[in-house]
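Structure in structure tokens, see below.
Subset of chains shown; positions unchanged.
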Amino acid sequence: MIQASVVGATGYTGMVLSHLLSRHPQVRMHALTSRSYVGRGVAEVFPHLRLDAQYEPYSAARVAGSDVAFVCHPHAEAHLVAAELVEAGVRVIDLSADFRLRDAAQYAEWYGFEHPYPDLVDEAVYGLPELYRERIAAARLVANPGCYPTSALLAVAPLAKRAAEGAVIIDSKSGVSGAGRGATDKTHFCSVHDNFKAYSEVGHRHTAEIVQEISLLTGRPTPVSFTPHLLPVDRGILTVVYLPLAGGVADAASLHGLYADFYADEPFVEVVTQAPSLREVQWTNYCRVCVRPDPAAGLVKVISVIDNLVKGASGQAVQNMNIMFGLEESLGLEGKA
Amino acid sequence: MIQASVVGATGYTGMVLSHLLSRHPQVRMHALTSRSYVGRGVAEVFPHLRLDAQYEPYSAARVAGSDVAFVCHPHAEAHLVAAELVEAGVRVIDLSADFRLRDAAQYAEWYGFEHPYPDLVDEAVYGLPELYRERIAAARLVANPGCYPTSALLAVAPLAKRAAEGAVIIDSKSGVSGAGRGATDKTHFCSVHDNFKAYSEVGHRHTAEIVQEISLLTGRPTPVSFTPHLLPVDRGILTVVYLPLAGGVADAASLHGLYADFYADEPFVEVVTQAPSLREVQWTNYCRVCVRPDPAAGLVKVISVIDNLVKGASGQAVQNMNIMFGLEESLGLEGKA
Amino acid sequence: MIQASVVGATGYTGMVLSHLLSRHPQVRMHALTSRSYVGRGVAEVFPHLRLDAQYEPYSAARVAGSDVAFVCHPHAEAHLVAAELVEAGVRVIDLSADFRLRDAAQYAEWYGFEHPYPDLVDEAVYGLPELYRERIAAARLVANPGCYPTSALLAVAPLAKRAAEGAVIIDSKSGVSGAGRGATDKTHFCSVHDNFKAYSEVGHRHTAEIVQEISLLTGRPTPVSFTPHLLPVDRGILTVVYLPLAGGVADAASLHGLYADFYADEPFVEVVTQAPSLREVQWTNYCRVCVRPDPAAGLVKVISVIDNLVKGASGQAVQNMNIMFGLEESLGLEGKA
């Protein structure tokens, strides 16, 4: 049995991780830590979870008894705990953005301070199993991808080598849980319900992560125009990628075949012929992808859907843990999260 | 007083028109016609409307007593009534797509049959006041624009002359009322609620209308990649236009100034500096537009929001009527629809 | 022109009042005060309002120049400002609960401290126009009713004299705006959306107000069992009253007639024969009421719907102002709020 801890277990990603790990057949929960809810029970804080455990304060000593720790602290804080735990010999899956940018200079640019652990930045593996499975298996520190990047990269990857010069346009729409549990004007029911808007219309921090990974896929610096929106739904991201192709746009069947082949062995990517809706992936670790030629416009549209808290965060983290510990990749991820 | 009739008054656009016209200070309602609700009262069919009138069967003779008729029949049917009424000397505002495509051959291609009134197609004026106000004033037959085209064209117009070669990408998200009153699997609450999807991902019929008008604005055939989505909201469209610019992307202030100047005299277009949400225009005839440079991607993003049933249909139709009859353009369009 | 001020104009009730007063033909806005948004513009804080005004800090001296002040401070605070302004000669409509309980001892019991202005408690008029129109006309201080009480009292009033002994059961369901603008776990989109719950299941503070007024209507101390619920909607309250009747339950037509007669002259109460939905009153000052006999159970069900922020708060406050200043009662309350 793997001893697993969740550090920062009372945010949304921590909540979903607690649930997933509690029913994982090869996991024994070691510690659930929290800053705000120490001493309180999981079912008290989240009445829809039927989970008998209590939140503890974080200490490196306590968590050091784990085989793996999931760090769910906010960006610009998580690296402190992650570094400490790696040092203590715990394998870490960090759900923040702190180790996603491979170039520490980029981190400084987007987050406003020098990353204190550049060596760990170098060592960290970007935890998208469909692209980096083998490196994840051996990693001490996995940088679990952002939710928007996951949805975009799985849409782009099969065609990246054929992309024409020019910007890749990524228009994403996310449910509110992506904004976190914090109660703000922005997450107030009356702000979101029956409403819709774009936000961080240029310069959302996930842009850097997307540019980095798409450029690796295309093999050259690739500009990206990324626009996130806030949907009046709880869970899910739908992304449309507008990808200009070099050398002409193939027909629908060829494109579908190319995607189906690319993901043929993937347990959690489903290539479909009907444009997918959020409903089809909510509460699951699946990503559904649909590719459509738009020859009149000289581009391909790729539509992807994920659950932002599962494949976009906690489910993908469990998938990474399964890879790191040599388990069946889908263990504990069947059924609804 | 203008005698006004609504033909097909029990769909959503007819419902909103009935409401708007009933409180318009210069309008006297002549006839509200319906196929399904003959003899029933407006307030019985739409309990939220406090309007004392009854639905009648359509006849050209009855409606011929009007100064203006709003035709709200479905595409591929509306032209029959519109032609008959124009013939009878009634000025017609047609809310269907039947007279929007200027080239009758295009109509045949998209709707599958020869347009029986090519002369009226030639005569009809595309009813977007911000572009064609003078021609609308003199028109016998106005083709009221589609909801998606309205949102896209108002976003594109100020910069169209500067567009680079290449496709204009238009990613639109619409509330469910845009799908009409018909009860189908697609409009069932349980299909839409807490869900989101793209539909008609390539080849939505509004594409032809958008291509036609954008090409007129740019002055050359301009490819468009248009993707509509279905939002779990009742009213509103949010469109993001990704517009590649020739000659470099100006800064935010210059772009805002350009839009503000372009629409300085428009009563219903508001150029804003914060990305607008649907809430800001729902139930109104306003369009809000916000322009954002994305220099790293070599393009400009323009975000527009409208209420699909007001500025995207019935409100714009009333605005056109005001222009046609020499009234103040905003008469009867203040407050919430 | 009446000079009107709103004290605490940036909560939801203040927001709706600002909008209603700004378009009221006999009102000139004197001051909008705020604690959190001093110096900021209305349209900046509420982008859907097209209102050119700025928030000022509150001072009695500044507001004293008004003919009427609407006090929108929270319960247990509002009485301070209200007393100060009455003293300064301003007629006050207080939207808090501070002057609704006629017995100051009751106030102490429910709010935990002695009311510092028992004389004003005695003087204040409970501002439900349908019951107290004449006293409102002459009042210096109006205690604007709570939203739940408004929905319950208008449902009960016509039959109160025929109520049997025993508890009146009031089951109410409210939209989220009733919980105020405060961002909390409870108002977070992900807590409310696709969800439903009862809250304050016994002992909600509005109970005292309802018991007081129903007892006045029946003429004897009348027990009430009141249960509020939180609906995943923005605006509106639907209340079902289960009223046991003495002397048998009349048939549907007689009951409807009785209600129709009782409210025949009321501009804002509509007695209907189909069970009303929230949609029919949202954004309006109307209350719709429907009465249904349930003879097998020996009782009558009365269903009422209002918009909690309009007839349940700010609209009713404007209605009270109209009465106090001898204006047409519906002035400024036509159309949608």
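Note that the chains are named A, B and C in the order they appear, and that numbering of residues resets to 1 at the start of each chain.
Throughout what follows, a residue touches a chain if its C-beta (ideal position, glycine included) is under 8 Å from a C-beta of that chain, and two chains touch if they have at least 3 such contacts.
Model, not experiment: these values are computed from the prediction.
Chemist: In this structure file, how many copies does the full complex comprise, given 3 in place?
Modeler: Copies present in the complete complex number 4.
Everything that follows uses one rule, which is that only the chains that are shown with their structure count from here on.
Chemist: Would you identify the chain whose C-alpha centroid lies closest to the centroid of all protein C-alpha atoms displayed?
Modeler: Centre-most chain by C-alpha means: B.
Chemist: State, to the nearest whole Å, the distance from the C-alpha centre of chain B to the C-alpha centre of chain C.
Modeler: Centres of chain B and chain C (C-alpha means) sit 38 Å apart.
Chemist: How big is the gap, in whole Å, between where the Cα atoms of chain A centre and where those of chain C centre?
Modeler: Averaging C-alpha atoms per chain gives centres 46 Å apart.
Chemist: Where does chain A touch two or more other chains at once, residue-wise?
Modeler: 194, 232-234
Chemist: Which bits of chain C are touching chain B when the two form their complex?
Modeler: Listed in rising order, the residues are 23, 47-48, 193-194, 272, 274, 276-277, 279-283, 335-336.
Chemist: With touch defined as at the start, can you tell me which chain A residues reach chain C in the complex?
Modeler: 12, 176-177, 181, 183-185, 187-194, 232-234
Chemist: In their shared complex, at which residues does chain A touch chain B?
Modeler: Listed in rising order, the residues of chain A that touch chain B are 166-167, 169, 171, 173, 194-199, 201-202, 223-225, 227, 229, 231-234, 236, 238, 240, 242, 244, 275-279, 282, 290, 292-294, 296-299, 301, 303.
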